[in-house]
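Reading through the structure tokens given below for one structure.
The complex appears here without one of its protein chains, the remainder shown in place.
As written, the chain order gives the labels A and B, with residue 1 at the start of each chain.
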Amino acid sequence: MLVSMQGLTVALPSGADRSLAVDKVSFEIDANEIVCIVGESGSGKSVTAHAIMGLLPRGVTATGGSILFDGVDILRQPPEALRKMRGCDMAMIFQDPMAALNPVVTIGRQIAEQICAHRAISQGRALKQAAELLGRMGLPAALLKSFPHQLSGGQRQRVMIAMALSLSPRLLIADEPTTALDVTTQAQILKLLKEIQAERQMSVLLITHDFGVVADMADRVVVMRHGAVVESGTTNAVLGAPSHAYTQALIAAVPKGEAILPPLPSTDPLISVTNLSKRFRRGGFFSHAPTIAAVDGVSLTLSRGETLGIVGESGSGKSTLARCVIRLLDPEEGEILFDGADIAHMRSGALRPLRRRIQMVFQDPFSSLNPRQTIGDILIAGPRAYGEDIKDARARAAEILRMVGLTSESLRRFPHEFSGGQRQRIGLARALMLKPDVLIADEPVSALDVTVQAQVLRLLDDVRAQMNLAMLFITHDMRVAAQVCHRVMVMRHGRVVETGPTRDVFAVPTDAYTRQLLAAIPGRLTATQ
Amino acid sequence: MSRLHFIAMRLVKTALVVFAVVLLSFLLIRLAPGDAATVMAGQSGYADEAFMKSLRAEYGLDKPLPAQLATYLGTVARGDLGTSYVRRQPVLDIILERLPNTLLLDAFALVVAIAGGVWLGAAAARRPGSAGDASVTVLSMLFYAVPQFWLGMMAVLVFSVWLAWLPPFGIETMGADYTGLARAGDIAKHMVLPGMTLALYYLASYARLTRTAMIEVADQDFVKTARAKGIRESQVARRHILRNALIPLVTFAGLQASILVGGSVLVENVFSWPGIGTLAYEAVTARDNPLLLGIFIVTAVLVSLFNLVTDIAYSIADPRVEMGR
Partner (left out) sequence: MKKFAAVFLGRPMALVGLAVFAAIVATALAAPLLFARGPFTIVGMPLLPPGAPGLLAGSDVLGRDMLVGLAYGARISLLVGITSTLGAVGIGVLLGAVAGYYGGVTDDLLMRVTEFFQIIPSFVLLMVLVAFLQPSLNSTVIGIALISWPQVARVVRGEFLSLRGREFVQAARTLGMRDAAIIFTQILPNALPPIMVVSSMMVGSAILTESALSFLGLGDPNLLSWGSMIGGSRSAMWVAWWTTVLPGLSIMVTVLALNFIGDGLNDALNPRRGR
């Protein structure tokens, strides 16, 4: 038994939305095994991990229980003893590798710093060891002299792992290590972690919100909710036969990556985009930076009643494409035929009446609603901008709120009084107020918890069917695309890589990149078994 | 973008600023109420018709505006900032004579302000919410609200009049004729009061800025990583927190320089320190406009150069700076 946590209770400072972050949590980690703690936001999984390292933030204190690491109680150790253990016996890597590395110190010195803090060796020798570590992570030794901002996300996370492993700790804690990374990079990092664990026979505690990751990685899993352990056991047992209702809901909410919707019979397209291009130039007026083609010669069609998914990683151009179609950005080249008219380069005067028929649902529930306006004002802003009567608009607002699952009483309240999922519903309601023909959903569920995600996706699909909308669905998550899209279009570096009915693309992907994306879906192998 | 290119771009920018300053001076003379010649002659007592006529000819005041601008730019470029008719000397000479005194005082104040401010701010940030932290905040607020010239006068009252510890006026003891080390010591003694008065306002700024920066940096993820690596807390504070917190301070130093000059005007006045500040005051009282404008141009040039230095220092301190801009 390497780690034995008994009844850990962690209190939050007064003023937080609840009093305990962690409530009498107990579990164990054996040597040479991977344990996953899975839960949604606010479950206390991250705080638990920080408590093991003795890294609880100011104001957050452990008030009860014990954490035995190799027989030594972490909670009762003096700070200096804990410091000696950190980085040496146990190490931790965090979610956002850009924020987790000191921006003004070179990679080499940051790795060497850790080695020198625990071993009495010279800086030069430590740097040599750092170079070896980087090599084992598949990174060139030249990176020793680089700064964090010069590396990619995946490279930075490998550096973090290299640092964490530098003194061969017996326990590695990884707090959502892949959440901030692209899907393909995610798969690589997880594979790397698994290899290292097997090679060094160390214990890994992996914090995640994604049950797919659990299926791929974990020997045992602990499910947490609102600070307490809901269920725990071996991965096979918990995934195969979850006993607690919450676990069941959590597993059920994860999109399986199986294409559900059959393709629609082809009809005349409502929107037809041909050869669209949008370029950006970094820097201001006097910059010499090269232009980046964010969208490069993209064509697509969209018919009434169908959902076209645009899938890609960050930098693929999917969001830029969406913003060009809705004319939040002006494309350089190409045409966008909407109901016969080319809106790609239309002046705002002529564009206005057509504009209202294409609406958008945004990604971030916390910044897509004006915090200083009531829901009522937010909803009637669109109709009012087109000269509609206030009373009529308010009446329709109440009706549409009901359609998205909220009461008309919400009209008088402010955004901060609602949860993330509710705010996305309000965002959808706002888009529907103008009775659009086309709905563009830009990563509408990416910022939501898994259980809420499933509900909002269902809602979007229902609304599309009910109002016979044409929907453009932007996402980075293939599993989500499989759930709601009839057809799917894969983008990479601004270009279309593959397009076709979802079922076909998922079953027999023709392009190597699509295959890569599909292979990177966590838990896919286990799910289809 | 190499560092050399970056420096070259900044030099161009500095040159543009200097040009804009000169242009501004030109416009100010032209836009001031009254005819330009009167403005430039000021109340020098030479205002008879013949003199005005020669003035007009010299500055080409009867020619069209663009020609006048060209003439003016030409003279400034040659280093000729005009003549002070009150003192009957070229403006540049008058300024250069007094400049070293101001530079000495301002440098002293800047060093004290930065060193003291950073030290206090860092100390306060180490224990936020403590009595020490609160007292640093309160003291900072007090020094923000105090008029510098009044603070100087109070300092004279307390330290020169009542306690008689330090001399109240001037840069050195009149008629004492010290040389070498003794002279340096005498000047240093005279510099304490005006220097400290000047420094205190900026010390308060630096203390507050350092404190805020350190508290914000301390919350960042990479500090957590440093602790997770098991590094000694003192090293975390130095190499991770302070090092990153210092970055905004470098830019701040550049901005402070221009405010420092203004403060210098007031403080020098109170202590009769023979620098550019008192010169500016004398120019204003005597309506010696060429001298006043000359001071404006010279101080603007100096501050732009100082900003150039801090910009370069900033690019060294923060490797994330994109060299292209």
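One rule holds in what follows: a contact is a pair of C-beta atoms (placed from the backbone, for glycine too) under 8 Å apart; a residue touches a chain by one contact, two chains touch by 3 or more.
No experiment lies behind these values; they were computed from the predicted model shown.
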Partners of the unshown chain among those that are drawn: A, B
Touching the absent chain when the full complex is considered, from B:111, B:142 or B:316: B:142
Touching residue (missing chain; options A:18, A:352 or A:515): A:352
Listed residues B:84, B:101, B:244 or B:304, member touching the removed chain: B:304
Option touching the unshown chain, where B:81, B:105 or B:266 are the choices: B:266
Touch with the omitted chain, as defined above, among A:203, A:247 or A:368: A:368
Touch list for chain A against the chain that is not drawn: 284-285, 326, 328, 352, 355-356, 358-360, 362-364, 367-372, 378, 381-382, 385-386, 427, 430, 434
Positions on chain B contacted by the hidden chain, ascending: 17, 20-21, 24-25, 28-29, 31-33, 39, 128-129, 141-142, 144-150, 153-154, 156-157, 161, 255, 258-259, 261-263, 265-266, 269, 280-281, 284-285, 287, 289, 292-293, 295-296, 299-300, 303-304, 307
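Quick note on the criterion: only the chains that are shown with their structure count from here on.
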Gap in Å, rounded to a whole number, between the CA centres of chain B and chain A: 49
In the complex, chain B residues that touch chain A: 1, 220-222, 224-233, 235, 239-240, 243-244, 247, 317-320, 322, 324-325
Contacting residues of chain A [partner chain B, same complex]: 53, 55, 83-88, 91-92, 94, 96, 99-105, 113-114, 117-118, 147, 149, 160, 163, 283-284, 286-289
